[in-house]
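Only one protein chain is missing from this complex, and each of the others stays in its spot.
The first chain written gets the first letter, and so on, giving A and B; residue counts start at 1 in each chain.
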Amino acid sequence: MEIVHPNSIDEALAGLREGAIPLAGGTDLMVEVNFGHIRPERVIGLRRLAELKEWDGQRIGAGVTWRRIETQGPKALAEAARTVGSPQIRNAGTIGGNLGTASPAGDGHPFLAAVDASIELASTTSQRTLPWQEFFTGVKETARRPDELIMAVHLPAGLPERQCFGKIGIRNAMVIATVCAVVTRADDGKTTVALGSVAPTPIRATGAENMISSIGHPSAGDLVEFQRLVSEEVRPITDHRSTEGYRRHGAGVLARRLLDRCLS
Amino acid sequence: MIVELIVNGERVTARVTNPGSLLDLLRDELGLPGSKNACEQGECGSCSVILDGELVCSCLVMAADAAGSSVTTVEGVSPDDGLHPIQEAMHHAGAVQCGFCTPGIVVAAVDLFARNPHPSSNEIKEALAGNICRCTGYGAIIRALEDVGTTDEH
Partner (left out) sequence: MSTRTGRRVGVPRGVIRDSPLRPDGVPKLRGEFEYAQDLRAEGMLWAATVRSPHARARIVSIDLAPALAIGGVHACLTADDVPGRATFGLEHADQPVLAGDEVKFWGEPVAVVAAEDDDTARRAAAAVEVRYEDLDALTDPEEADDRDEVFRRLSIRRGDQGLRGSVVVVGEYEVGMQDQAPLGTEAGLAIPDGQGGVDLYATSQYVHVDQEQVVASLGLRPDQVRAHPTGIGGAFGAREDLNLHIHLCMLALHTGRPVKMVYHRSESFTGHVHRHPAWLRYRHESDEDGRLVRVEARVMIDGGAYASTTSAVLANACYFAVGPYRSDSVAVDGVGARTNNPPCGAMRGFGAVQVCFAYEAQMDRLAAALGMDPLDLRELNALGTGDPMPTTGQVIETPLPTIEVIRSLQAMPLPEPATMAHHSELPGGSGLTTEPHHVRRGVGYALGLKNLGFSEGSDDYAQARVRLTPDGAVVETAAIEVGQGLVTVLAQIVRSALGISRVDVAHVDTSRIDSAGSTSASRQTQLSGGATLEASVKLRQRVLDRHEGEELDDDGVWKGDELVVSWSVLAEEGWEETVTFRHPPTTGPDENGQGVIHADFAVAGHRAVVDVDTELGLVKVVRVDTAQDVGLALNPQSVRGQIEGGILQGVGLAVMEELVMKDGVILNPTFTDYLLPTILDAPDVEALLIEREGSWGPFGAKGVGEPPTISSTAAVAAAIRAATGKELNRVPIRPQDIALE
């Protein structure tokens, strides 16, 4: 077993090209190791690579921890950060690691989808930035090639000030989302609603967005219709954590409440 | 590979042959069994340590990745003799039953008070939200840490 602690991005990328496994906060990878599911022989330790922790305006380095995002992130992303695992997990886990794992329940994902963020990837031979829709390809599957490193998240400029995150879980800490969602509302009425845990990847409820964006001052009835459309658009499953029916219901209610919060 | 790190202020070296955790390294190689394993996945906090100034679950830190780092365990926060004021408060409040969660809670509480000497009840709860206790129902733990927060001796 071998670990390399690169001094630069280039060194990290060279290691990835040779087949090493990237290790950031360890909060997902080590669970797999501890459960005997994987046994990496060569690892690139990214935890202390300063370049990955850079946070420059709209570009959030992949190595930025949830702890930092809790206090420094845009409002709805900070709200999401406060629900990631426990204090211990937030101190170690990073936004890049969250993307690399690409769990359907990833707490950070709905925000990225709601604001149309993109994900910067690099290898020794290439550099590309993918819109979130192209990055997430399935349950715990992404467009990242094994030789690529998740470098950063790019947020668009001029995020709507009105943005709200919410997460339904069975207990009050350390819980995987039954449903999580972000709603944003711009001054011109343009509304986005993105949801997690209700499909293989984070999704946008575009029908609901279109319906509500055109209404300057939505009525209570409009909110109910918005809720109905969100419930219709999500594609949840039944598993040991919840049911399809509840997730559908919860997605609609949560989206409606978040929109209501944005409007007030 | 040989890993060198600082544990409780002392430089130590250990041989690491697999991608196992810092927790296993502490317990099985370095003779520090105070950190406990109860879930292997960062969902209980029993293995909490302070790594380079941050409270983390040592079960989720790859031992090899701790090379060059500084680690503080429950053994490191305990004075040579007797108890740290946080431990003392927990002792008197009846915050220890089976004790398996206790080392992790001590380390998490030490981390909390280092950042926030007078935490509110909500701040105490949020700081300990990653530490599961199955015996006490948490009441005595909260009472103990509220007592600590009203003194300046920690």
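Keep in mind that, in the parts below, a residue touches a chain if its C-beta (ideal position, glycine included) is under 8 Å from a C-beta of that chain, and two chains touch if they have at least 3 such contacts.
What you are looking at is a predicted structure, and each value in this text was computed from that prediction instead of being measured.
Trainee: Which of the displayed chains are touched by the chain that has been omitted?
Mentor: When the entire complex is considered, the left-out chain reaches A, B.
Trainee: Specify the residue from the set A:V4, A:I21 or A:I176 that touches the hidden chain.
Mentor: Counting the whole complex, the residue in contact with the absent chain is A:I176.
Trainee: Contact with the hidden chain only, please: which chain A residues?
Mentor: 34-36, 79, 82-83, 164-178, 180, 239-243, 245-246, 249-250, 253-254, 257, 261
Trainee: For the chain that got dropped from the picture, name the residues of chain B it touches.
Mentor: Within chain B, the residues touching the omitted chain are 18, 20, 24, 27-28, 32-41, 43-44, 46, 73-75, 78, 82-83, 87, 90-92, 94, 96-103, 106, 122, 124-126, 128-142.
Rule of thumb we're sticking to: only the chains that are shown with their structure count from here on.
Trainee: How many angstrom lie between the CA centroids of chain A and chain B, rounded to a whole number?
Mentor: Inter-chain centre distance comes to 29 Å.
Trainee: Spell out the residues on chain A that touch chain B in their complex, using ranges where they run on.
Mentor: Those residues of chain A that touch chain B are 1-3, 5, 23, 25-27, 29-31, 33-35, 39-41, 43, 45, 47-48, 67, 85-89, 91-92, 172-174.
Trainee: Per the contact definition, I'd like the list of chain B residues that touch chain A in the complex.
Mentor: Touch residues, chain B against chain A: 1, 16-21, 40-43, 45, 48, 54-57, 59-62, 64-65, 67-68, 108, 126-127, 129-131.
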